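A single protein chain has been omitted from the complex, and every remaining protein chain is retained in its original position.
For clarity, chains are labelled A and B in written order, and residue numbers in each chain start from 1.
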Amino acid sequence: MKINSIAKLGGVVLLSALVLAGCGSKSSQSGSKKQELRWQESSNLPTMDLSKATDQVSAETLNATNEGLLKMSTNAKVTPGVAKNYTVSKDGKTWTFNLRHSKWSDGTPVTAKDFVYSWQRTLTPKTASQYAYIFDHIKNATKVNAGKAPVSSLGVKADGDYKLVVTLNRPQSYFKYLVANAEFFPQKESAVKKYGSKYGTQSKYMVYNGPFKLTGWNGTNDSWTMVKNNDYWNKKNIKLDKMKIIVSKDPSTTLNQYNTNKLDAITLSGSQQVSHYKNDKDYKSYLNASTFYLEMNQKKDPVLRNVNIRKAISMSINRKQLTNKVFADGSVPARGLVAAKMAYRNGKDYADQAEVKSADSQNLAEAKKLWAKGLKETGKKSVSLNLLSDDTPAGKNSTEFLQSQLTKLPGLKITNQNLPFKTRLQRSQDGNFDLVISAWIADFPDPISFLSLFTSDNSYNNGKWKNSEYDTLVKNAEGKDALNAGKRWDDMVQAQKVLMNNQGIVPLYQQSTPKLINSKVKGVQFFPTAPEWDWSKVSIK
Amino acid sequence: MADNAKSIKTGDFLPLSDVDRTHLDSEKIAAPSLTFLQDSWRRLRHSKAAMICLVILVILFILSFGSGLFQTHNPNATNPDLANLPPKIPGIDINGFNGTIMQSGTRINAYAQAHAHAGTYYILGTDYLGRDLFSRILFGTRISLTIALVASFFDLAFGVVYGIISGWLGGWVDTLMQRIIEIILSIPNLIVMVLLIVVLKPGMSAIIIAIAITSWVNMARLVRAQTLELKNQEFVLAARTLGESSFKIAFKHLLPNLASVIIINLMFTIPTAIFFEAFLSYIGIGVSAPQASLGTLISDGQKNFQFLPYQMWYPAIVLSIIMIAFNILGDGLRDAFDPKSNRK
Partner (left out) sequence: MAKYLGKRIFYIILTLFIVTTVTFFLMKFMPGTPLTNQAKLSPSQIHQIYKQYGLDKPLWQQYLTYLAGAVHGNFGTSYQFSDQPVSYLISSRLGPSLTIGGEAMVVGVLIGIIVGSIGAVKQNTWIDTTATILSILGVSIPSFVLAVLLQYYLGLKLRLFPIADWGGFMYTVLPTLALAASPFAETARFMRTEMVDVLSSDYIELAKAKGLNKTGIIYHHALRNSLIPIVTIVGPLAVNIMTGSMVVENIFSIPGIGEQFVKSILTNDYPTIMGLAIVYCAMLCVVLLITDILYGLIDPRIRINK
């Protein structure tokens, strides 16, 4: 954001003063407490090959053991990582990163070539990376990934060992978030070549350049360790000596382990655990950048093309009851499409600025009025709709609850259908539904990652809601206003308002992660988007 | 002396008097003639444990299949405001049944906390969506029993037919059929069930099919062994000589004699089926929501066991009682059908 305001003044601006956030001036450990953290995961670590990783555990482990150009920080900020500083050209298309002298865990230097190699490797068709799409703003990335251009044509070049030049197709102000993601981390070519097909499958078949080194992971086991990396450039600010990660899948077992002090941090699961601990001093609920919403098929059902019908549906739902009573897991009612507490400008949360109260709160009297009006306009007496969702417990609870809420509208009949995730997805994409509960998890903390979903031609716009004003606003945010942070922000705020005023979707709830973290553990950082957890500032008091 | 013929007195050749007649009748079989099944039933009745179990099972069947009459609430009606309420039975004020629960060290009245109406009673409490646990257990028992019975029916139909055919025909047919059984026996049941359920999509019919497909093997083996034995007995040979068709022989002569083997085996198939249903539901590929089986109820309850132990205890107790009852009844029947077994 800072970048854009300076760029407005014109000229190439050097941002060398990215000061380290955080308090780390005390390098010596305070007290005699053992600096060891025992952290619970509920699933295994599938891979450490960042070109192939797709899951949460891989993302946070990679973030702890490796480091990209920039580092994600709280409140949607980035701090310097391997790059000391960076500059953005006037047209916003060329990003130049100046790298510090830092080392891999084998003692060799981390250079710009490691980044070039890593990005090229991810985009090589043979690698079959499932996250290749996230590079799509980089010049030639899509072509390279489709095998239509040589990898060398990719818009990333090393200018000497410590300067990396990235060329984009079009300006992307949130590119700074992307380079903080694990997919953009460096990979050492000689290590990848040396370990071959074993690369990233066990802790010993990897090199690390982050705050910690992974040890004791044989690729499939249920516990592993991360120890402080003495080759890390910022090691004096890393207080934690050791982290033990334990996979515990059964919620009761996990809680028992916490209560007998075998674990310092766990994720709670289920309403009872949360309601029992929500007043505990160790309890904290972390809001994820994931919104659940209802899509209404306007292509299949003419009745859903009526805005009053759509509004009535939204107004009939008591979202508080859904999150507090049905889930009771710390989730909160959604306040629009874009997740709250994710994106900020000048300290203000996007969700506060772009909320349309009437489109995300219950008003049964008004709902019935609009419903009657809508029925009259469409010439219907009764409507019968099919509600599609996943066959997970949460999916089933949601459909059961929504059914009970929606059928309060006279003449509306809802039939529930819960299908396995992949089948549900296919049905949504084929437009084979009336109402479907969809979810979106943002890849980076910028509203555009949500807003781009509902442009007329987007393939994730399953309900086929169309609005030219919305399309223009999103297009401007990605195009003509991309370099003007203020205008871009306004475009995006306006876009959600248009979407909500027309009730293009019905926002339902935003997910959260309820956790118990022992009060002696200080400095755990959470981000609503990947990697979510960062332990580089943790200390045990 | 020896030549002296005994003189015949009058009265020596008189017709039997009534007194004499009763004396002679003591040689006759006094008890009424009993069929095999009647005899077994008589023996079973002497086993106290088996009879108690039979009564328990009958009661459970009536309760669960007539659950429309007994359930206190709709088992699938959610009521999030009244979620996780502990058991409360009108007129009983013992901790555990009076609607109070320990929360952070103090005993609180959960019903008052949830603002439930004064007359609200859930005799076994409610689950995480505010559904009545008692009704859900009845409903779950019904589902579990239905699955077990239907699966056992298929097991019976298929296993018995397979066994009779194999044993009766003998020769290469028998050899082939036995090889097939051997192969099936060396595949763990659960693997077959899981694969089938994964393919068929979790649900009641998938479980029934999966259990039916895997459980008939034992039945087939036992029936075959028994058939082989019966095949060479005189009454079967006689029927054959008289020109009875094989089909008729199987139905009229073999089946009644196989009855004991079949019934005993069935008594052990049913609890196995109930166990597998609970197991599959517990690991998450069984009966799907909002339907509940004992397995899903235990699985849900297990998650909250530290706070609301009753949510797991009650379904677990019901499941265990069913299993125990079928097992003891099965033991009782085996003893009853086996005339050699020593009776007290």
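The definition used in the following text is that contacts are C-beta pairs under 8 Å (C-beta built on N, C-alpha and C of every residue); 3 or more make two chains touch, one makes a residue touch a chain.
All figures in this text were calculated on a predicted structure; none of them were measured in a lab.
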item: Chain not shown: contacting residue from A:Asn259, A:Ser384 or A:Ser456; value: A:Asn259
item: Residue of B:Leu82, B:Ala220, B:Ile298 or B:Leu333 touching the missing chain in the full complex; value: B:Ile298
item: Residue touching the undisplayed chain, where the options are B:Leu54, B:Leu138, B:Ile207 or B:Ile328; value: B:Ile328
item: Contact residue for the chain not shown (choose from A:Ser248, A:Gln496 or A:Ser512); value: A:Ser248
item: Interface residues of subunit B (partner: the chain not displayed); value: 179, 182-183, 185-191, 194-196, 198-199, 271, 275, 278-279, 282-285, 298, 302, 305-306, 312, 316, 319-320, 323-324, 327-328, 342, 344
item: Where the missing chain touches subunit A, by residue; value: 44, 46-47, 49, 52-55, 125-126, 128, 130-133, 145-146, 197, 199-201, 218-223, 246-250, 252-253, 256-257, 259-260, 262, 420, 422-423, 425-426, 460
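Following the convention adopted for this analysis, only the chains that are shown with their structure count from here on.
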item: For subunit A paired with subunit B, centre-to-centre distance based on mean C-alpha positions, whole Å; value: 52
item: Residues of subunit A touching subunit B in the complex; value: 251-252, 255-256, 269-273, 275-276, 279, 321, 325-326, 328, 391, 393, 396-397, 400-401, 404, 418, 420
item: Subunit A contact footprint on subunit B (complex, rising order); value: 78, 80-81, 83-84, 103-104, 128-129, 201, 288-290, 302-308
